[in-house]
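One protein chain omitted, others in place.
== subunit A ==
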Amino acid sequence: MRWVAAAVQTALFVAAAPLLAGWIKRVKCHMQNRAAPSLLQPYRDLAKLFRKEIVLAENASWLFRTAPYVVFGAFVLAAAVVPLVAVHLPTAAIADVIVLVGFFALARFFQALAGLDIGTAFGGMGSSREMTVASLAEPAMLMAVFTLAMVASTTNLSVAIEHNLDAGLVLRPSFLFALLGLAMVAIAETGRIPVDNPATHLELTMLHEAMVLEYSGRHLALVEWAGQIKLMIYAVLIANIFFPWGIAQDFAPLALGVGMVAVAAKLAALGIALVVWETVIAKMRLFRVPQFLGFAFLLALLGMLTQVILETG
């Protein structure tokens, strides 16, 4: 029963990811006085790509063809261990939050290699920039996560969320710092403004896009979908760790229903916050990104030190 629940939740996670992307796009269009596409447009795009023929560059090796599957698989695996609607799913014990970061790193590794595989300058540039940004973002993310882990004395997501629920509404300075740090990392890692622009194909501004330029058809669909799952994972992490209210602690239908509604509302709100942020801020140059991420790292470290020095006394 619990394994079934876990499988259903994972399927829900993967299926809902394009919806979140569609929601963000729609809100953004409204914000910028543009005609908005349907909420379901991302699904239509994916369906179209899945039907299309794959065109491979002559120099593409097996690694280029395998990478989309590895990337997609890694994010599905990551989605399986993040509590979305309910805590205490058996899959949550497979991997704690450090392993989760490891899954992200694995996906990134293959994506960056695929970027180098064709031998175009764009691909190499994308890989190089992605690995540079990631090498700064990953430690910041881990620091934010460690703050949480030290507060709840666990790296198991379910246990940590439950700990936060039990603790009730206490304003912890360490949490505030960690939340800010994690949010900044999430922006960098999911390729949003100001670090990257998800809607661009201009070589000066692209990071993530440059790596996947050569993909087509089903491969491109998998990569795009994986990107949407990644965005959703970060959103769910922020929503459920820092605002855990509403998440189901048992598998009663009522609790699950409440959990579903709660997480949908939280994600919708987060989506709006992201759009507001992206609308008011401008994209920055690549070499400003280290400062941005350095700040995120500093915030996360501050959170950790506040926790370690002040809160445990």
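Here is the rule we go by: contacts are C-beta pairs under 8 Å (C-beta built on N, C-alpha and C of every residue); 3 or more make two chains touch, one makes a residue touch a chain; residues count from 1.
As a convention for this text, contacts and distances are computed from a predicted model.
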Considering the UniProt annotation of the chain absent from this complex, which name among "Methylenetetrahydrofolate reductase", "Phosphate transport system permease protein PstA", "Hydantoin racemase" or "site-specific DNA-methyltransferase (adenine-specific)" applies? "Hydantoin racemase"
Thinking of the whole complex, not just what is shown, which of A:Pro37, A:Gly124 or A:Pro194 touches the missing chain? A:Gly124
In the whole complex, of A:Leu19, A:Leu39 or A:Leu56, the residue touching the missing chain would be A:Leu56
Which of these touches the unseen chain: A:Val76, A:Ala183 or A:Ala226? A:Val76
Tell me where the left-out chain touches subunit A, residue by residue. 53-63, 65, 69, 73, 76-77, 80, 93-96, 98-99, 102-103, 105-106, 108-109, 112-113, 115-125, 127-129, 131-132, 134-139, 142-143, 146, 149-150, 153-156, 159, 201, 203, 213-214, 217-218, 286-287, 290, 297, 301, 304-305, 308-309, 312
